[in-house]
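Complex shown without one protein chain; remaining protein chains in place.
Entry: chain A
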Amino acid sequence: MQNMQLPKDMNPVWLAQSRLRRRKFDESLKISSALLEKNPYDQAVWFLKTRALTLKNWIDDVEIEEEGIADILMDENQIAQVPRPGTSMGATVNTSGGMPSQAVRPMTSSGRPVTGFARPGTGSARPTTSAMGRAGLTSSSGLAAQQALLDQALRSGNASNRPGTSRPVTSSGRFVRLGTASLLTQVGGPFIDVERLDLRKYAARPLLARALCDYIIYNDHNMKKALELCAHATQTNEFQDWWWKARLGKCYYQLGLLRDAEKQFKSSVQAQPMILSTLELCKIYLRMDQPNTAIEHYLAALVTHPDEVSLLLALARVHDALHEGEKAIQLYKNVLFYDSSNVEAVACLASYHFYSDQPEIALRYYRRLLQMGVTSCELWNNLGLCCFYSGQYDMCLGCFERTLQLAADDALPDIWFNIGQVAIGIGDLNLAMQCFKIAISIDPHHTEAYNNLGVLEFRRGNDGSAMAQFRLGQKYSHLVFEVFYNAALLSFKNGDFQDSYEMTQKALALYPEHTETHELLKQLTTQFASL
């Protein structure tokens, strides 16, 4: 460390403290590291450095629900294998709850409509055999079925833009990755060698212990050591301190010991009803697939913390996951009543209104986001779509131009797909063709674009190439029913009834209430009967 040029007569410890308070972590670290070189036993500076490192690597893990493939398929935390409808988050498709149907609103995976707001771990459906839900796991040939499921999960969960979660899936990926990245920031190895510390000694000093505990959790991600420290500290506090209990719970949760974590959080909430502890407790219940218990806890917490926005939001998310759209929307509106600038609530309401045939209202919500200073390509894209569908043509293309300007590779295919939709709307089919082709050129797995291209090809009379597009689309996603239905229709037209029947079955599995598919099936069965 080079010596920092400090202003004259300024106490360096005070300066490091001030920098930490203003969240200038790197500068604070510089000063405290230099001071620690001079005097390694200065506890105040050690504390400052620990806090700075912790806060630098801190992530709000209440918001993170990374479920790797292993977590989803290998562990069996939920009790009921075949729960009653409405009591489980398992993807059982029911389009009740007053939400727009699949024919209107696109799906991320079977039975989960596209959300308006992506969080880390936005649980789309669990990768299982399509719409049979978790029941698939207990089918007759246990191991073979598991193997098949794993294969399917790995195939659909590749890091194209159709992953199972909103990030690439590994075993609780984010925690592992951040741990390695944080080590790079320090020259000459880690700051604290946790393995060599006598944790008992630290647990006796309340202030240092807390700082150290957070450091181990957020900076080293060494949950076992953190657990040890928490255990000693709760003992010294005679099991009275809610903060240590909550930290214990956090460690247990990240180690996957859900029942122990639940116990700790429960007693922590009893000792001191805090919002964060409640949120973490309910995260465990959701992980155990007990949404109704989570809802009860949220409601109980809302009595002690009336009008707390984060609780209302969490409640809304659970209802969303249970396909109770109406309730979720009501809750989002409640959130906006207390906090009119909540991005998640505004975005969810906006997408809901857009898909329930009220683009003007959606436009109002998105414009609110724009006023709040959100400028992302996704927002401009949504604004463009809302403008187009509510007939404000003067603004529409300007929005899309903005979008294209801001977009990077991950969002571009969807944007070109949307421009293609607009082109179809104005009847410029050549432009639409070009747009879908661009979308595919950027993302070769863009099933919706393949589907629309197929339809356009069919209009031109190129049945063969249309069929090829549908087949490609099916290959890359098992979740878009349109591709299967269109292929079935085309096969039927060409007289390939066997193929058509298979496609119809697949389409029905994805979207059971689709009337046209049923019509087609009826026609097919009469054909087969007459043979």
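In this section, contacts are C-beta pairs under 8 Å (C-beta built on N, C-alpha and C of every residue); 3 or more make two chains touch, one makes a residue touch a chain; residues count from 1.
FYI, contacts and distances are computed from a predicted model.
Think of the chain that is not pictured: of "BBSome complex member BBS5 PH domain-containing protein", "tRNA (adenine(58)-N(1))-methyltransferase catalytic subunit TRMT61A", "Erythrocruorin" or "Translin-associated protein X", UniProt labels it "BBSome complex member BBS5 PH domain-containing protein". Set against the missing chain, the residues A:365, A:380 or A:511 yield one that touches it, A:365. In the complete complex, the residue from A:442, A:479 or A:510 that touches the missing chain is A:442. When the whole complex is considered, the residue among A:101, A:240 or A:340 that touches the unshown chain is A:340. When the whole complex is considered, the residue among A:412, A:435 or A:489 that touches the unshown chain is A:412.
Interface residues of chain A facing the missing partner chain: 333, 336-337, 340, 346, 364-365, 368, 377, 398, 401, 405-409, 412, 438, 441-442.
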